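A single protein chain has been omitted from the complex, and every remaining protein chain is retained in its original position.
Moving on, here comes subunit A:
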Amino acid sequence: MTEVLPESKSDGTYGGALLEVDNLHVEFHTRAGVAKAVNGVTYSVNAGETLAVLGESGSGKSVTAQTIMGILDMPPGKIASGEIRFRGTDLLKLPEEERRKVRGEGIAMIFQDALSALNPVFPVGWQIAEMFRMHRGMSRADAKKKAIELMDRVRIPAAKERVSDYPHQFSGGMRQRIMIAMAIALDPEVLIADEPTTALDVTVQAQIMELLAELQRESNMGLILITHDLGVVADVADKIAVMYGGRIVENASVHDLYRSPAHPYAKGLLESIPRVDLKGQELYAIKGMPPNLLDMPTGCAFHPRCPYRQEKCVTDVPPLHTISGTRGSACHFWREVLDGDAQ
């Protein structure tokens, strides 16, 4: 592995962030036209840091993650421009064999629906052990022992007895634990969790998030948490990137975002969370529909739905204004949004 990664984990001498997505553009070429799924996304995550990427379906958050992982379906997907630097090396320029070695070893990923993401015809232990057998050349017996250890680590009861069971024999929460065990098997430096709790019960969601946070503390990995659920993010994330229409519209710390969002979309998301103290009142919903990627609105992609809209929004694409430090908002009128006086 060391020959692939420019710096080994123990040295950690690379100056920049562990993983940096830099001005990434991804398109889908379909019969109906070119869908611009990701339009200049830039974010980074450091060791031990949790970045939450927030956005609704079609905002480009999963496509960005798939591009980092190198599992984007190409075609129809196409990386138009941009860089994805892992320890300073642009993954998009690596030959496929080198790229493959980064998957699982350097960057690992867990998916939303563990039932379909696990192979239905192989025992779960076999699927975890495969990581050790293929990446580390371990024997079947040793790899199986490792798999049991990992299943213990993600707190699957009676791991030893269940190692030969198949995915369908587990509950949803247990299946997601198996996905997690598989992803952390080789101690990756970055873990991408694509909606890891969306398919689960609320109580199980909390357990899975706790487990992820705990594993992150133990191994100091960088965590990219992709979700559309603000509630999931609050306790674990260090910083949040809010995505809309394939762009990052707001960068903020969890605290800042919750206290005073600087983009109308982020504000709308926060206001649409049901709150106990407002029981009985009508729940706020962002009006309109997510943008059609084949036919993006001119100017700011959010303008058709935006309560702060002015003429400028229809014509000019707002840049990501720096508010303070790493905080940013892609809104022409971020000051008004911060002050909270909607038109």
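What we mean here is this: contacts are C-beta pairs under 8 Å (C-beta built on N, C-alpha and C of every residue); 3 or more make two chains touch, one makes a residue touch a chain; residues count from 1.
Throughout what follows, contacts and distances are computed from a predicted model.
Asks: Looking at UniProt, which of "TIGR02186 family protein", "Phosphonate C-P lyase system protein PhnH", "ABC transporter permease" or "Protein-export membrane protein SecF" names the chain we cannot see?
Replies: Its UniProt record gives the name "ABC transporter permease".
Asks: Which is it among A:Asn119, A:Ser139 or A:Gln310 that touches the chain not included here?
Replies: Result: among the candidates, A:Asn119 touches the missing chain.
Asks: Looking at A:Lys78, A:Arg100 or A:Arg327, which residue reaches the missing chain?
Replies: Residue touching the chain left out of view: A:Arg100.
Asks: Which residue from A:Ala32, A:Ala80 or A:Met134 sits in contact with the chain not drawn here?
Replies: A:Met134
Asks: Could you pull out which residues of subunit A are in touch with the chain that's been left out?
Replies: Residues of subunit A in contact with the hidden chain: 69-71, 73, 100-105, 108-109, 111, 113, 116-123, 130-131, 134-135, 166, 168, 179, 182.
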